[in-house]
Structure formats: structure tokens, C-alpha cells
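See structure below.
A single protein chain has been omitted from the complex, and every remaining protein chain is retained in its original position.
When the chains are written out, they are named A and B in that same order, and each has its own residue count from 1.
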Amino acid sequence: MTVVVSPSADAASFKRARRTGNARRRCHHGDDVVWRWAIFSPALLLMLALSVLPLANLVFTSFYDVTWAQGQAIWTPRGFANYAALPGDALLRAGLVNTLIFAAGAVAGQMLMGFVLALLCSRVTRGQVFYRTLFILPILIPGIVVGAIWKLMFNYDFGLLNQAIGLLGFAAQNWLGTQQTALASVILVDIWHWTPFCFLLFLAGIESLPQDIYEAAEIDGASLWQELRYVTLPLMLPTIMVTFAFRLMVAFKVFDEVYLLTGGGPGTATEVLSFTIYQRFFTENRLGYGAAMSVMVIFLVSILLVTGLSVRRRAAVVA
Amino acid sequence: MSLLTALRRHGVAKHAALIAAAAIVVVPVVWVVAAGFRTQISLLMGAFWFTPVLASFNEVLFSKTSDFLVNYRNSLVVGLTSTALCLMVATLAAWSLHRMRWPTWVVHVFLGWALVFHMMPPIALASAWFTMARAVGLDSTLLSLVLAHTVLNLPMALWLMGVYVRDVPIELEEAARIDGASTPTLLWRIVLPIIAPGLAAAAVLSFVFSWNEFAVALNLTVKATATVPVAIAKFAQEYEIRYTQMAASAALSILPALILLLFAQRYIVKGLTQGAVK
Partner (left out) sequence: MKPATSGRVTRRGVVVGGGALAATAFGAGGHRARAAVAEPISVVINQSPWFDSFRQTVELYEKQTGNKVDLDVNPFAGSLEKQRNSVRAAKGQYDLLVMNSGWFAELYFGGFVEAITDIDPSFKLDPDVYTLGDTIWFDPVKKVMTPAGKLMSIPISPLIPLLYYRGDLYKGAGLSVAETFAELEANAGKLNHPPGVYGIVQRGARGTASVSFDFYPYLYGFGGGIFKDQAAGDYTVTLNSETGRTALDYYLRLAKQAGHPKTASLDQADVIQNMVTGKAAHIMMVIAAWSQMDDPNKSAVVDKVEFAPPPHAPGLPTAPGLGHWLGGVSRNVPDGRKRAAVEFLRWFQGKDAQLANVKAGGIPINAAVYRDPIAEEHRYRWMKPLAAALPHAINIYQFPQASEVTAILDLGLNRAVAGEITVADALNSMSEQIYGVMGKYDYKTGKLPPLR
């Protein structure tokens, strides 16, 4: 079945038409309540059983202190004391700052690289499969292995990186051991590891863009840059936002790489939030305090996301 | 025609950039695989040339303390099952939410909740899930891990499929409805072929995340049900990181994901040329 969709030469109006068209027409659907619920319920059940319960447990625990005696748990209520102790935690403050820097740097780097690579890959006429396969490789490797291998590559005495720059005449650097370079090195590893994720999403997005827009733009004599700015980017905005949101959330959870590469050091240079939570929750066995920290982190990231989303909505309306 | 135009026409600049990027991506991976063929000391000495030995692969695959083949099988089972389950559940739910008559608050709350859930550190969840699994006697089976991975990947799958589902032109669905199509037919005949490329991409990502997941797998598995990352983590020991065995097992662990990828690649391309609306 083919349907002719009449395009406008302008991506923005095309999008607007599509959006309002959907909104207007949504009401005609969904007359079968049975099906509506039937296909939604598996997801609902899974989420209720496996996500609501653990989170409720976490929130509940954050108001207590849990100790053990004679094999039994003892719950001592602490009210908001766990939360009150959070601002005084110097490592937490460092963790917050480092995680923000890490998330901003890593996510920006990955998205930029991913987008550029996806763009290039979609434009190239030959070897697409070859490049595509190659670029996906890093996410196939488990996080712990990535950490271990890059630790070896960054090694001061034997690492590949110092050997390579030695050949070029530069002095060996202590990448993971110097305050200034440690966080940057961890960010680099994360970019290497996760650019394929962005690449894949952007590629799928780009390849599903309607070709007629581009043809119209080419007929109109648009340059590459204009094409990018007025056609590709606006149309890709939903994909970009989704990718950004997901990468940001995962970046806030980063753990495996930091754990193996630097252990939070030197000093507190690479102390990230999930590492601090891990320390408090598991290594130090402070369940109540660790839970409060987890809840606070979730709260903060939610605020960030909501702010980001509302900014986008306002921008879209203006456009 | 000037040199610049000629270069541009043949896309040399693009290829050069792509090849440079490919090199940055590939060199560490090749280095890891090569490391699996070295002796530990040759790796630590930083020597470039080395004589390959099979000792590490031997130890990983055939030694008494290693269950690598069993771990491999477990990872495959968990990865494939959880991916299939996750995508099925997510796609249906996404389509229901975006295309059927739900009040807007339901859509926002559910998707918002999925987002919040996605932010929770997996380690915090793992302990809770272990307690639940043990309470129903599932803690030594693969089922608990399958369910855990399904729910872990659900938020991402929901949002991804949400994007792709909303890209399906509503006129198509309308036309099918007018023709009297029931919901299942509509989904199977109209929606599915169009979202197939997105589905493939989401499937690859979901499988890879499940394959590489460590924190939850550690808590929910025992020796017989352990997955590949748990096996690999055993090489990062207290006193040494057994780099060569870790590299060997990492090299082996990349294989299925790579094969799946090549497979899905062709499907993406095929889906695009068939499903494009023109």
C-alpha cells in the first residue's frame, strides 16, 4: 500500500503539520478498551513488580539505620537525619562536581562524535556496512574489561599511549595519577566506550528521515551547512533529545570504568556519585545513609531532566 | 574540474575522516584480542612483537576452575530471552500509550516513572531483587536474571520504540482501520514493518546491555547460572589483574554480539528500502 504524503519544503512546517495532525486525530483511535489494556499490561505489571517495590524499599530505608545482631536486622528510625548529614559529606560534594563535569564532558563528546560519524556514514556511498560494523565495536566490550584495558594503555611505564607519544617526541604523562588529567582520561575512556551508542541511534534516525525534504532542499540550492542547520537538526531533534536523556542518565550512573581505572583518586579527582554511593552502601555497610544518598541523586537527576525537557518544549513552541 | 571538487565528488575527505575514526575505535579492540595471545610478562614489558601462545585461551576454555562455555551459554540464553521479551513488551506498550486513547497523565506518569527507574543505580536494585528471588525460590535459576534484564532495559526500549512508533504516519493506520482491520492485524501488518529498523537497533542495544551487565548478574547468579561478565570479573583479582586471561575471555565474549550485529545490519538496510514511505 502506498500513500503519498505531500511534503512542504520546510522541515518545521512539516513537523508542525504532522504533530497537530496526530493530536487532532488521536481521538478516533482506541475504541477497543480491551486491546488498549491488553497490550499495555505486561509492561505495567513488570514495572510495578520489579521497580516500584525496590524504590519504595530504598526510600523507606533512607529514614532508618540498619544494623545487625544475632543474625537479625535492627531498624532504628532516624527521621530525616540521614538526609541532613548529606550536605556535610565532603566526598559527596566532590562527587557531585566531578559527576557533573564528567556527565557534561562525556555526553557532549559522545553525542558530537556519534552525530558526525552517523552523518558521514550515511553520506558515504561505499563501505557503509564496513564502517558501521567497526564503529559499534566498543559497546560490545563489558565495562570492566574496558576499564582494565585502558588502565593498561594509560600505564605510565608500559602503556601504549605513553609509548605512542614517546615516538612523537613528547614526555610520558601520568594520565591517571595527576589531578589535572585523571578526570579527563576517564572521560576519554567513556567517550570511546559509548560513542557507538549515540552513533547507532543517530544513524537509525538519519536513515529514517524522509528523503523528499532533502531533494527539495537540494533543488533549492541549499549548502551542506544550511541543510544541516535547517533540515537535519530540526528533524533529528526528537532522536537527539532521547539520546541525550539516556546518555545523561547512564553517565550519572558511571561506575565500572572509574572503579577500575582510578578508584576515585588521585585524591578526589575522579570521585563520582555512584562510586560514593557504592562506598557508603556496600563497602561501609551504611544502608540507611547510602539509601538517602541514592534517593537524593535520583531527585537531582530528575530535576535536571525536567528542566532540560521544559527548555526544549519552550524552544519548540517558539520555533 | 579542480582537485578539490574531484576530491569532494569522490568523498575522499569523508573516507579519510571515517578511516581515522575507525582506527581509533579498532586499535584498542585489536590490542585486546592480541593480548589474549600473549604471555602476561610480554604484555607488562610493553614489547611490540611477541610470539603468540594459546595458554590463556586454554585456561579460559578448558581449565578446571573455568566454566566459560557454560557461562557463554547462560549469557546467550539470558540475552536473547530478555531482549525478545523486553522489545515485545515495550513496543506494544509504546504503541498503546501513544496511539490509543489514554488520558495524557497516564502516558506522562508511566513514561516519567520509567525514566526515574532508569536512574536508580543497579547495585541498589540488585540486593532487593535477590531477596525477592530468594523468597520465591528463583534465585538459582536463569529466570530471575532474565526478568531483571528485561525490566532494566525496559525504559530505554520504551522511549526508543516510542520515537519510532510515533513516526508511523497516522494516515496509514487510519486507512487500515477504515478497511476494518483489528488491532492485532494493524500492528502486525502495518506498524511492525515500518518500525522494523528501529526495532532492530533497539534489539541490538538491548542484547548488548544484557550481555555486558555485571552488577545484577553477580547477585542473582550462582556458579551454574553465572554469565560471561561475572566470569571475566574473576580475572580482576585482589592481587593481580590477569590481563591475558581477561583479554582472551573478552575476545571470546565479543563474538556473539558481533555476529548479531552483522545480522541486524542487513536487516536494517532491508527494512529501510522496503518500508520507506515515498
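Just so we're on the same page, a contact is a pair of C-beta atoms (placed from the backbone, for glycine too) under 8 Å apart; a residue touches a chain by one contact, two chains touch by 3 or more.
Small disclaimer: the values here were computed from a predicted structure and weren't measured.
Considering the entire complex, the omitted chain makes contact with A, B.
The missing chain, though absent from the display, is touched by one residue of A:42, A:127 or A:177; that residue is A:177. Among the residues A:34, A:69, A:167 or A:219, only A:69 touches the chain that is left out of the figure.
If you put the missing chain back, the residues of subunit B touching it would be 39-41, 44-45, 53, 55, 64-65, 126-127, 130-131, 134, 139, 218-219, 222-223, 230, 233-241. Summarising the interface, subunit A meets the missing chain with residues 67-73, 155-158, 174, 176-178, 259, 263-268, 279, 282-286.
By definition in this document, only the chains that are shown with their structure count from here on.
Rounded to a whole number, the gap between the C-alpha centres of subunit A and subunit B is 15 angstrom. Across the complex, subunit A is touched by residues 11, 14-15, 17-18, 21-22, 24-26, 28-29, 31-32, 35, 43-46, 88-90, 92-93, 95-97, 99-102, 110, 113-125, 128-129, 132, 147-148, 150-151, 154, 156, 158-160, 163-164, 166-167, 169-175, 177, 182-184, 187, 197-198, 201, 204-205, 208, 211-212, 214-215, 228-229, 232-233, 236, 241, 243, 246-247, 250, 253-254, 257-258, 261-262, 265-266, 268-269, 272, 276-278 of subunit B. On the side of subunit A, the complex with subunit B involves touching residues 1-3, 5, 18, 21-22, 25-32, 35-36, 39-40, 42-44, 46-47, 50-51, 53-55, 57-58, 113, 116-117, 120-121, 123-125, 127, 129, 131-145, 148-153, 157-160, 163, 192, 196-197, 200-201, 204-205, 207-208, 210-212, 238-239, 242, 245-246, 249, 252-253, 255-256, 260, 274, 277-278, 281-282, 290-291, 294, 297-298, 301-302, 305.
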